[in-house]
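Right, I'll just put the structure down here and ask away after.
One protein chain is absent from this view; the other protein chains keep their places.
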Amino acid sequence: MRVIKLKKDNLFPFLEVISEKADLWAPVKKGDKHVFKVVDDFSKVELNTTRTILPPRKIFLPQTFSMFNISEKGYEEDFSHVTKKILFGIHPCDIHGLLTLDNFFKQDYLDPYYLEARKNTLILGLSCWPDEYCFAKSTNTHIIEEGFDLFFTDLKDFFLVWIGSSKGDDLIRLKPEFFDENLTDKDIQTYIDWQTARDNAYKWSINFTALPDLMELKYRDPLWEKLGDACLACGSCTNVCPTCNCYNIMDKQFLGGKDGKMIRYWDACTLEEYSEVAGGENFRKKRADRLKLWYTHKLQAYISKYGKPSCVGCGRCIVTCPVDINVRTVGKALLGEKEDAFWLRFNKEVTK
Amino acid sequence: MEKENNDKLKIGIYELTGCAGDALLILDCEKELVDIFNAADIQSFLMAKSDNIDEELDIALVEGSVSTEREKEELLDIRKRAKTVVAIGICSCFGGIQAAFLDQKEWEKNFKKVYGDAKMTHTKPVQSKPIDAYIKVDYYLPGCPIGKEQFLSTFNRILRGNPPDLYRFPVCVECKWNENDCLLNKDIPCLGPITRAGCGSICINHNLPCVGCWGLVEEANLTSEFQLLQEKGFDYDFIKKKMANFSGTGIADFLGNLKGDKK
Partner (left out) sequence: MNGENKHLTHDNPFLPEPARIVRTYYLTEDVKFFQVRIVDMEKALSFNYSPGQFGMISVLGAGDAPFSISSTPSRPGLLEFCIGKAGTVTNALFRMKENSLIGFRGPYGNGFPIEKMKDKDIIIIVGGLGAAPLRSVLLYCLDNRDQFRRVSLLHGAKKPAEMIFREEFFALKQREDLECHLSVDKDDTGKWTENIGVVTTLFSLLEKIDPVNTYALVCGPPVMYKFVIKELVNLNIPKDQILMTLERRMKCGIGKCGHCAIDYIYTCLDGPVFTYWDVIHMRELI
């Protein structure tokens, strides 16, 4: 892979040049958190962020969008969510999340709604520094070798720019004068020092290797009932997860009855109606059963197919779930490690 | 092409006790208003027209709760005339704010406090209840007021014999779609997890906690929400009042059986 240098001051001018023909999505502030948003004002782009509230998959498959228009003439595809985009500031764990989604949406039948949006989006990754929730080192998703067009490692005075694709190279060629092809030994040492320090900055870890077997062995453990009792079934863990892909559809017919749209929107296996079939029978009426499904998918199922968990260690479920049901507390409980969580303190009765 | 009125389904829109916000919302569908009147024969709609005919109906949309004997009679009459009855708005679905005091004795005490010994001449007031306390309701369209999109889609579906297709999940789902930071995690007493979605998480979008005005979501985990708020330092009675505010009959069982109130 070709690696070059970019001076700090040249980043925003470079982004400005390359975003002339595409929408630039980058992390910006929202309250005291961050979100990916289309930016016009580059001073709003945040470089030192951790996770955004929602993962970047919203850029490829929006929360709700129209799949096709229906009229008397038949069905007409609607790809209005597919526009030329550049996604800047995506961290390694989230790029791994996209690679997981790529596998999913390419297996068996191709999902054109995802793949078209993916094809039209350039990925400009950015290095990050873990906070107390990150655990990407445990999932081995703190480093990234593929899945980006350019990747920027922030080394204080300059960026190391990794060119991951021919399209990424084309971007560099728009402003070659911004970049320096020559890396000095000192630059390389700076990178090594940064990487060591970053790897040591992870504040906690979890042993994922043991989890698939434990999911199997503890399938009937009372732990699941306990989790189910406290779970608010709010769907937030799913909505913020970078590798969740479930959706639902809604047939929107316009008044008059001749035409309509098919709307696709994010669904969550943790919601009550998820496994309900016509007639009202529900295969997973209990919240405990739904949580089992979610954790089977994150900690076990994907591993058996692709050799790695579909959890990328971003920590979003940890910061989001109000009752502390997340990969950390569930994982640690499966491993028999002590952890403090609302769901562990939860009592079935409300007392004064 | 406009159809003759007699081909269209006959609709009545009625208002009982409430703020008339749902009827107003229907009128506020300015762009679609012509379509609404084209798609159906609106026989009765007091807020919109004066030549109301109260005969046999295909569909009656009823807003508001029942709080007087006269409303009770009116409601029973609507049910007799209409093939399908749809409760629209939180008051009609769950009783709304005016049904927050569900205990009969408590209600009588409050009534006296507000009205004193005033004599009610034209009708007798009764404790406010949702319409399904008196009649069979075919469909519920909650909201405070109902949402425009959900109303239009529901109206169209019912016209074509299909049940409404409403979000059955809590406000949190829409709130996350809108990429809001969870208020509960900031120790703000938000009722999002126990409240039915459809509003587009409008309050939280403006940094205000959900007050539960769309009523309880089917699977509301009230015990967990209650304890979570307690852990965040909120007082037992404060939480009770907050939860009772809009959900009326929907939350009566839960609040009535709280261990904390038992001696």
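Letters A and B name the chains as they come in the text, with residue numbers starting at 1 for each one.
One rule holds for everything that comes next: a contact is a pair of C-beta atoms (placed from the backbone, for glycine too) under 8 Å apart; a residue touches a chain by one contact, two chains touch by 3 or more.
Just so you know, these numbers come straight off a predicted model, no measurement behind them.
**Student:** For the chain that's been dropped from view, list the shown partners it touches.
**Tutor:** A, B
**Student:** One chain is left out of this view; which of A:Glu20, A:Asp40 or A:Asp108 touches it in the full complex?
**Tutor:** That would be A:Asp108, which touches the missing chain.
**Student:** Which residue from A:Ser19, A:Gln63, A:Thr100 or A:Asn245 sits in contact with the chain not drawn here?
**Tutor:** Looking across A:Ser19, A:Gln63, A:Thr100 or A:Asn245, the contact with the absent chain belongs to A:Asn245.
**Student:** Can you list where chain B touches the absent chain?
**Tutor:** 156-157, 160-163, 165
**Student:** Residues of chain A in contact with the chain that isn't shown?
**Tutor:** 67-68, 70, 74-75, 77, 104-105, 107-113, 219, 245-251, 253, 257, 259-260, 262, 267, 269, 274-279, 283, 289, 293, 296-297, 300-302, 304-305
The rule is short, and it goes like this: only the chains that are shown with their structure count from here on.
**Student:** Can you list the residues on chain B that touch chain A in the complex?
**Tutor:** Touching chain A: residues 32, 35-36, 38-39, 152-153, 155-157, 159-160, 165, 168-170, 172-173, 176-177, 179-182, 184-185, 192-194, 207, 218-219, 221, 223-228, 230-231, 236, 258-261 of chain B.
**Student:** Using the touch definition from the top, list the residues of chain A that touch chain B in their complex.
**Tutor:** 30-33, 35, 52-54, 58, 63-64, 229-236, 239-240, 250-257, 265-266, 268, 271-273, 287, 319-320, 322-323, 342, 345-352
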